[in-house]
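Here the complex is missing one protein chain, while the rest keep their positions.
And now, chain A:
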Amino acid sequence: MAGLLERHQAITRGGRKMAWLYLVLAGITEVVWVIGLKYSEGFTRPLISILTILMIIVNFWLFSKSLKTVPIGTAYAVFTGLGAAGTAVIGMIFMGESAGFLKVFFILLMIGAIIGLKLTDKEEEPQSDSSR
């Protein structure tokens, strides 16, 4: 029985790691489609428009997958946060936007908070486990 329980916990832990991977990928695809949306010029360029829409679908699929195990409050914050930070970073690197002190500070604050959330995101102990 104990072996079975450990096995179950290992699977849950693995699932949680995967869920965080899905969440980070969702944040990255979000940045990709926001840029795609900009370059589709109001959906007048067919190839970029199709790729953008595909990316939006993949984005929400990844987010939905991550929501199975990551708490929704955490997942939503990380998802929007990665989107905002990613867009700012791309803007600074590729679009010549200024890299002011405050901007860099907010990006670092964001990354720190996300890592902190990942580290404090422990699986809830189910009731039955504690009575073992």
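One rule holds for everything that comes next: a contact is a pair of C-beta atoms (placed from the backbone, for glycine too) under 8 Å apart; a residue touches a chain by one contact, two chains touch by 3 or more; residues count from 1.
Convention: contacts and distances are computed from a predicted model.
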| item | value |
| --- | --- |
| Protein name (UniProt record) of the chain left out of view, among "Multidrug efflux SMR transporter", "NADH-quinone oxidoreductase subunit L", "Zn-ribbon domain-containing OB-fold protein" or "Thiolase family protein" | "Multidrug efflux SMR transporter" |
| Sole residue of A:Val34, A:Met55 or A:Ile114 that reaches the chain not shown, by the stated touch rule | A:Ile114 |
| Hidden partner chain, touching residue among A:Val24, A:Leu51 or A:Ala84 | A:Ala84 |
| Absent-chain interface as seen on chain A, which is shown | 60-61, 63-65, 67-68, 71-78, 80-81, 84-85, 87-88, 91, 97, 100, 102-103, 105-107, 109-110, 112-114, 116-117, 120-122, 124 |
